[in-house]
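Note that this complex is displayed minus one protein chain, with the remaining chains in position.
All chains are identified by letter, namely A, B and C, in their written order; residue positions are counted from 1 within each chain.
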Amino acid sequence: MNPDAVVIAVLVAAALAITLGVALGWAASRIEPDADSLVVRIDALLPQTQCGQCRYPGCRPYAAAIASGAAEIDRCPPGGEVTVRALAALLDRSPRSPDPAFGATKPAQVAWIDEAKCIGCARCLPACPVDAIVGAPRQMHTVITTQCTGCELCLPPCPVDCIELRPAPALSRRQRQPRAA
Amino acid sequence: MTELLLLALGASLVNNFVLSNFLGLCPFIGVSRRFEAAAGMALATLFVLTLASGLSFTLWHWVLVPLGLEYLRTLVFILLIAGVVQFTEIMVRATSPLLHQLLGIFLPLITTNCAVLGVALLNVNRQHGLLESLVFGASAGAGFGLALLLFTALRERLDTADVPHAFRGAPVALVTAGLMALAFMGFSGLGVR
Amino acid sequence: MAVRSRFPAGLALDAHKQQACGTQIVELPLPAHLVLALDQGTGYSAEPVVAVGEAVATGTLVARTGHPFASAVHAPLAGIVVAIEAREAAVEGGRSVCIVIEGNGSDRIDDSVRPVKDPASLGPEELVRRLRDAGIAGLGGAGFPASTKLASARNLGAHTLVLNGAECEPWICCDDALMRSAASDVVLGALILRRAAGAVRCVIAIEEDKPAAIAAVTGAIDGLRDDAVTLAVVPAVYPQGAERQLITTVAGVEVPSGGLPADAGVICQNVATAAAVARWATRGEPMLSRVVTVTGSGVGHPGNVRAPIGTPLAALIAASGGYRGTPLRLIAGGSMTGRALPSDEVGLTKSMNCVLVATRDDIGSRLGAVELPCIRCGDCANSCPAGLLPQQLLRAALADAHDTLRQLGVHDCIECGLCDYVCPSQIPLADRFREAKRRLQEAEAMTKKAADARERHELRQRRLQEAATIEQETFESVRGRARRPGVDSTGDSN
Partner (left out) sequence: MRFDTSPAPHVIAGYTVPRVMFQVLFALVPAGVAHVVLFGPGLLLQLSVACVTALLAEAVALRWRGRDAVPALKDGSVLVTAFLLAFSIPPLLPWWLGALGTALAVLLGKHVFGGLGQNPFNPAMVGYAILLVSFPAEMTRWPVPMDVDGTRTWSELARLSFAGFYGADLTARWDGYTGATALDSIRSGLDLRYTLPELLGREDIAGTPGARGFAWINLAALAGGLYLMLRRIVRWHIPVAVLGGLLVPSFIAHGLDSGNALGPAMQAFSGATMLAAFFIATDPVSAATSDRGRLWYGAGIGLIAWIIRTWGDYPDGFAFAVLLMNLAVPFIDRYTVPRIYGRQP
């Protein structure tokens, strides 16, 4: 093969590559990736306990981590099997069990303050991620059951351990019809 | 006109790239678990195939043939297809990050979807004109998309079926794909090449 | 006036009405004790206003409620409250708090029981309020308080009152018997209900297989000389008496999915409810009793009985000739939608229109069913009165695919049971859908709770952010003035 042909071939290939590269680079810089919408959709599937067991400071940061590929979908103990399944379906990943390293899945729970023991120190108030504890210093505190997510974040700050978690009331009014015995 | 119609029919149904020629099986199996993802894949492939057909025709006729570089076609076409696919990926990421997630690795892998390169090379081999190339590319893409969507809908139904444990997932999908190909054999001999 | 069915599909079923329908309504003597469930069948309970040991008179209010879905309960029997406790009851979940009253032989009547002097002089709002205080609940089977429906009908501007005398479910004929014996009460009640609902027209719908009831009601309407009250003879197709389906047949409009009948300009009440309203107007009697069909192959003398609310079913059955043969199920309601009860100690509720004591002769088909996989034959879809695809819903229910379930309209399922009835694979579809609805509702409640939590969390984040900004600014300005402010001594302790 004559050397000119080789040179031409290389030049053509190089020219094509450079053209494509420049065009793509330009396109990439002009077209903004939409990062937010995916995060919102993932966030919508998370239970919003804001408990931080996934080692992210809340549900939304965890959603962002999933969207960017930084975290797996199995880190949410409060959501349990259901949440992992929903995430797997949304993102077309293979379903798996929640990773026990991030905590055990418990049935839905809400915090309850033993008002006889509470000393009204108000330290649990700022810990609550959803402002579900009402009270003021030296006043009795109480938990708004319907708003409590059961995240357990109010337990450590309490100096008298007067907060305990109780099973959450049923969310649905419908109950099973009796079945054949 | 009839010519083009027959070309389109042949490329999309009779000689369906997936089910008759067994090209592009990788995304066919890989992106057929969810309907939304498959629809995205079908559109992306249609887009890439059409664009790549047009561009490869242009390159072939105005660059490679005049310069006597026909032997470079595989290399050049792959480069071209890679560029188009990259562009598609940028577009998808900008418009639907969820789809980008769903397609995952299979989006850049359109590059290596042999159907795409196959169409570009067949266009050259069969000496298609520009319009013919575009129609051939688009209908091959449509045929791929159709097969993919039908297959995905089938697989979604199989998801809820009581499939024997040994056949869950990929095995039953492959059996299904095989039976689909069997059904497509019925089109054989339909006069359209 | 005969009309055609206009809802999708439906099916003519074996009616089984002859067993109980031949005889007149029997007045049940007052039983020795009554078990009044505070949940009268809607799933929502009233609050007791009496205490254990208290003496009550006939008609005394024993439980009051502010909830729109619960109804007030009155004592049908003068006596002593002997217990207020959770007991088995004919309600969702199987248990409800019950007030148990033991009769003391007195026939004292509560002072509040006074005939309404002139119901026509009461304004609609006053009427609704009085009906609510009288505990008037729908007697057709759901037990929904009449006052709540009337109020929303008036708010939404309903123009037509449909009185449901279709009574499509097999075995039940208490409405039929009532219409035959007290057609004038039905019509009088209809006029009061129409007034309370602010409606213009009133249509009384009766299935064509009840000629005696049709004749009686026709007579009563003729005596009225009111063109706006008419009779519609509807085909005897199950589930003709389902509220939405009947409205479509009679008024030609569909109730929007997820909406109320009043959204289509219609309010539906049962004929027995109308008769109860008439009783309230003429005698001042709150809802103390109802007519109930006691039937089935397992009962001695099937028939219709007027019994006080709270009558233990055992007493009801004893008065109807007692058990016969081998009763296998005690069903509150008909054979298609009735609830199988675990015990005959439970009290009659306002929503209980039938007590079916079933032997193998009556329910053998279900007992002997062998479930096979769905073959997608579509018979269920061809009989579904809501136009659903039960075969597809079943798949979605088994896969717990919530979006698909919603799309395919699981919430539009009225649980009539026809899909079960026709299914050649004998799949308990209605129960699967009930279960799917329950799980879906739970998931939806959870999503809603999560959304609330997200909102509260975001608000909090914003507030903290703002507070931090302000603190930062304050700190900066303070530092600007004095280089070293007072040190917080607790800061270094850990």
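Quick note on the criterion: contacts are C-beta pairs under 8 Å (C-beta built on N, C-alpha and C of every residue); 3 or more make two chains touch, one makes a residue touch a chain.
Computed from a prediction, not measured in an experiment: that's the story for all the values here.
When the whole complex is considered, the residue among C:255, C:401 or C:450 that touches the unshown chain is C:255. Interface note for the absent chain: among C:366, C:402, C:439 or C:460, the touching residue is C:366. Interface note for the absent chain: among C:64, C:324 or C:376, the touching residue is C:376.
In the full complex, subunit C contacts the hidden chain through residues 7-8, 170, 244-245, 248, 254-259, 314, 323, 327-331, 333, 335-344, 356, 358, 362-363, 365-366, 368-370, 372-378, 381-382, 385-389, 391-392, 407-409, 412, 415, 417, 420-426, 428, 430-431, 434. Contact residues of subunit B toward the unshown chain are 35, 149-151, 153-154, 156-158, 161-164, 167, 172, 175-176, 179-180, 182-191.
Keep in mind that, in the parts below, only the chains that are shown with their structure count from here on.
Chain contacts here are complete: no pair of chains fails to touch.
With centres defined by CA atoms alone, the chain at the far end from subunit B is C. Subunit A and subunit C, compared by their mean Cα positions, are separated by 40 Å. Within the complex, the subunit B residues that touch subunit C are 157, 159-160, 162. By the touch criterion given at the top, residues 43-44, 46-50, 58-60, 82, 108, 129-132, 146-147, 149, 170-178 of subunit A touch subunit C in their complex. Interface of subunit A with subunit B (complex): residues 5, 8-9, 12-13, 16-17, 20, 23-24, 27-28, 31-35, 37-38, 41, 67, 89-92.
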